[in-house]
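Next up is a structure, given as structure tokens.
Some chains have been omitted; the remaining ones sit where they do in the full complex.
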Amino acid sequence: MAKKIEYGRFLHGGDYNPEQWLNRPDILKKDIEYFKEAHINTVSVGIFSWAVLEPEEGKYNLDWLEQIIDNLYKERIYTILATPSGARPKWMADKYPEVLRMDPDRTRRFFGGRHNHCYTSPVYREKVHAIDKLLSQRLGSHPGVILWHISNEFGGECYCPLCQQKFREWLKEKYGTIEKLNSSWCTTFWSHTYNSFDQIEAPSPKGEDALHALNLDWKRFVTDRTLDFIKEEISAIREGGSELPVTANLMYDYNGLDYKKFRDVLDVVSWDNYPGWHKKEEYLTAIDAGMQHDLMRSIKKQPFLLMESCPSATNWKPINKLKKPGMMLAASLQAVAHGSDSVLYFQLHQSQGASEKFHGAVIDHYGGDDTRVFKEVTEVGEALVKLQEVCGSQMKAPAAVLYDRENNWAIQDVQGPRNENMFYTEAVQKQYRALREQGLNVDVISMEHDLSDYKIVAAPMAYMFLDGYEKQLRTFAENGGTLVLTYWSGLVDGTDKCLLGGTPYGLMEAVGLRTEEIDALYDWEENFGIPENGNHLGITGTYTCKNLCELVKVSDAEVLMRYGKDFYAGRPVLTHKAYGKGHVYYVCADMEQAFYEDFYGRTVKEAGVQAPLEFVPAGVSVTLRENEAYQYLFIQNFAREPKAVPVPAGYEVLYGTEKEVLAPLETRILKRSK
Amino acid sequence: MAKKIEYGRFLHGGDYNPEQWLNRPDILKKDIEYFKEAHINTVSVGIFSWAVLEPEEGKYNLDWLEQIIDNLYKERIYTILATPSGARPKWMADKYPEVLRMDPDRTRRFFGGRHNHCYTSPVYREKVHAIDKLLSQRLGSHPGVILWHISNEFGGECYCPLCQQKFREWLKEKYGTIEKLNSSWCTTFWSHTYNSFDQIEAPSPKGEDALHALNLDWKRFVTDRTLDFIKEEISAIREGGSELPVTANLMYDYNGLDYKKFRDVLDVVSWDNYPGWHKKEEYLTAIDAGMQHDLMRSIKKQPFLLMESCPSATNWKPINKLKKPGMMLAASLQAVAHGSDSVLYFQLHQSQGASEKFHGAVIDHYGGDDTRVFKEVTEVGEALVKLQEVCGSQMKAPAAVLYDRENNWAIQDVQGPRNENMFYTEAVQKQYRALREQGLNVDVISMEHDLSDYKIVAAPMAYMFLDGYEKQLRTFAENGGTLVLTYWSGLVDGTDKCLLGGTPYGLMEAVGLRTEEIDALYDWEENFGIPENGNHLGITGTYTCKNLCELVKVSDAEVLMRYGKDFYAGRPVLTHKAYGKGHVYYVCADMEQAFYEDFYGRTVKEAGVQAPLEFVPAGVSVTLRENEAYQYLFIQNFAREPKAVPVPAGYEVLYGTEKEVLAPLETRILKRSK
């Protein structure tokens, strides 16, 4: 089913909207010259082009597009071809208002923006099907076309009657009987019992928005509805005769969709990466971007595509800073270091008008190649040529951090100890960062991922146990894994219904404790953990904790650290139990970053995991890609000072210098035979 | 009319939703065992149970409820029986959309939440009447049932045509002619003159929301409409044959209803108390909670019921902190100290799902009695058994602070010197706190309360004089009372229409001054008051003031303090006039707390009021309950340090130790014959 993509070289290029310049052939011609100069070999076209492709209902005009693809292909520039469904023409919205979305208050939106369409509307699906099929028929076998780009940045949701009816069907399919739904959702509370599926309405601030199971199922439904729409688009493409692989460009930590469900629908994962470099220290931004790269890579455990990135400053953040010299190259190579087989930009040629006209572009309104941005893009192009053999190589990770979207939804919706912020994502990132700073490849996984290949699994704040996830965690530890659990774990089942009899549910024996209470701290409060003399890890540091402090009753576990103050001073903060062939750790509070660095420095060794570098200086990022013959070691210095990283034995330098010292933002890529 | 409640013992227990566990008889059985263990003698059932009581229209099922009440009564556990009108079943909203509220923009809400119903809808009233009557018929004479709990936490408002029509009738009843309304509301302004009552619309942000008299009358109407609905519920209960007393649980400083109007409708006042302990110093929270207890007690000047409180952490505040050991006992006994005859919790058994599943409960999801919370609940139960003779005793207060809801509404709506915040509630609380720190019982009263029993009345920021209130204040002082007035007093009549000819209206002679201007200070500004040499109170301290500084022209009063800076340096801040047999003080600015403590330390003596303790250490709270035979003196240390409070002569210890020192959160209750 899944189509393989064999480009043979890194894709370099990005979003291109030549339909904006059809009356300026001089510009279109010059663009291609510039592309070649900058080693650009790939463009994404057709995104939001519907009004030009079908200016009136049923009146299609694809000639210009074919011409563009031809002209590019003549210069060995590939095309990623988009379906235009991300924005519909005005005539369609006017004639068929049902294609527009309805808001949570059940009023219809007007024409405007993008992504403003109902995923259920039969008319919209029919129109999308027709144009997608036509594109496939006309251009899907063009030798210059290498990949389908389905719509653009899927997101949002529709509350129209058609969508709500689909939601009811989805619920009936899931629960079978209304009694089962009532019991799973605990609708007795506040007399919310349903007599039939017909009575169910989507959540709304004008009605019900605090029935957590309803909210959660609605979010799941939205993901499924979106995927159903994507499948419809793919089916049109296949009907049109094209067998090319498909992707859809995903977004940074997007909370509206559960991307793990996209795994079997997309042939290749791609995403749009816009870090806010230079807002905080670059190293911190690199950790954040790195985690997203790893999250995207982990969806299919395959190389992915960086589909969009900004060659200069964006124009949609509150403050859109220039990238300092070298930043764009380092950020581009970071994507490759984490498994990307491309560096693609939004946008190749800046729009002359409308809302993105000041978004950074390879070619700007000035229109010359004598700009800093153009020169830096060219440098990226040159680097990718040098790295060509790395393209397609894989990544293996000894450690994984659980970051499940459904769990995140449930935690964000919870009425619990801290309604201001439970800091779930931050808790995940602390663990990710500490593991990465050991120099390890790290997967960022969901509850659907198999755990058996990992040596270490961190599952912070695993509040919701989907489908008996507790058993998977237990088995992982029994079989020799090091499992790190934390406060606020194992409280509810997949419908956000509390698990009775003690928590972490199903793991109290494995962890050797049960939780009793959880204290919420104001932003200005903190507690701290004091190490127990002679703890088996040898921890000697004292670390602060904030936000959430769980109180546990230990039945059978070693206490390694204890709270330092408040009425629970002396109660456990960190415990350990040797369980089966493995280890189970439990962190009771939201500890500071330094704790996790100390902790993983010790537990990685205990778990017998070997990192490629013996010592990783602060601010330096290390990843390993490999193919059947070689290992490629990426070393990047994201610190603001030079860092010494000697080339380890057995490696040769594929990219960068052999000097011991890496300058800020410098990248070195090493290679060795396996 | 008013039914007396004779429980004979403090009620201990709280909200209980056994309908959530009907398929778990083991849990229901275990619950009763736990209740007995914790000295729980009362449960509130039926709140939000409509969907289980009437799962389909006209198909009632009360058997389970009777069974529950029977089972509890067998164990001498009483039932407070709720009417289910706080939330309606889905079938009703679907079949009769009119039962749902309309928002201020005149759009109908969807089903969801609770309290989401029109108080006017004939259908809703009919359905409520039917089920209430049936409950009364079936269970209203059950020996285990002791009290009716009407709906739950009444609040909110409906803007549907039916409610608007009632509003027009209400206005016609109040004003008689449209000319009178126009003149009272000053509708000439901005051409808002009405030609007939039919033209009047409720306030709306999409229409008129700045006609203060309209806003004010709408708020009054909402209270009257709510009371009309409550009376409808009571009439159904009476039709059903039950003669038990009724209550409705009120809320902390709730601004949507004027609770003083509930006095004659409820047989007993009850309220739900959820202080945010440990956010600031406990003593400050205790002052705040104490004022609310006194406000509730003052409605009927009778003992009240603490209907809900949290045995652990809530789940609906931004930060839901654990109560530190001893806090729950101290808070429970504080309610008793201020006149409560109960300590009831929300909730006895934690819900398994929906939005309150993590709200603290006596029995939690873990389900055992070996928890800190359960043990502390049991301690409260034991304390209440020990205090049984105090139950039903009364409180007398020599001092009162005016805190009128209509005045608050008017001040909040005013377009005046400070639109950000006039700090009315804070001004009231400063006076309340200073009087309480003299060790006095203090009533918190409205403009409807009679003043003749008080020695001291503080009426801060009495902006609106309802129905000639100036005469009551004048008479109070003439007859020997000490009257404390402040800036921003006596400016408007009951329709928020300015009183002409000088302010404080009707009191210029009694106070000996008139106001000229009022200065508003930015948050970063302050002024201060300097004592006049030889002022008759002997004040020597200098105190800061903020927010509002009134400039007055003294005709016939002693100036005790003067402003220290700005262009009004030297003008009066504090004045006094001996008026009739009494004293009238006028405070011109929003003085700091320390001023009021100094001031009342002197004026209480001047007024000849005797406090039960000669010296009250900072952070210690003292109240006095009494019955025909005994006085009960409650002393609670809410400070974070131990405080010495020797047992005064003539008292014996009823609860607590005889040691001179009270530990933090410790309570001592003394007793003496009258």
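First chain written, first letter: the chains are A and B, and each begins at residue 1.
Going forward, a contact is a pair of C-beta atoms (placed from the backbone, for glycine too) under 8 Å apart; a residue touches a chain by one contact, two chains touch by 3 or more.
None of the values given here were measured: they were computed from a predicted structure.
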Quick check on the homomer: 2 copies visible, but what's the full number in the structure file?
3
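Here, only the chains that are shown with their structure count from here on.
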What's the distance between the Cα centroids of chain A and chain B, rounded to whole Å?
50
Which residues of chain B touch chain A in the complex?
17, 19-20, 48-52, 55-56, 84, 87-91, 94, 103, 107, 109-114, 279, 312-313, 315-322, 324-325, 350-359, 365-367, 371-373
Per the contact definition, I'd like the list of chain A residues that touch chain B in the complex.
105-106, 185-195, 199, 201, 204, 206-213, 414-420, 491, 495-503, 514, 516-522, 566-567
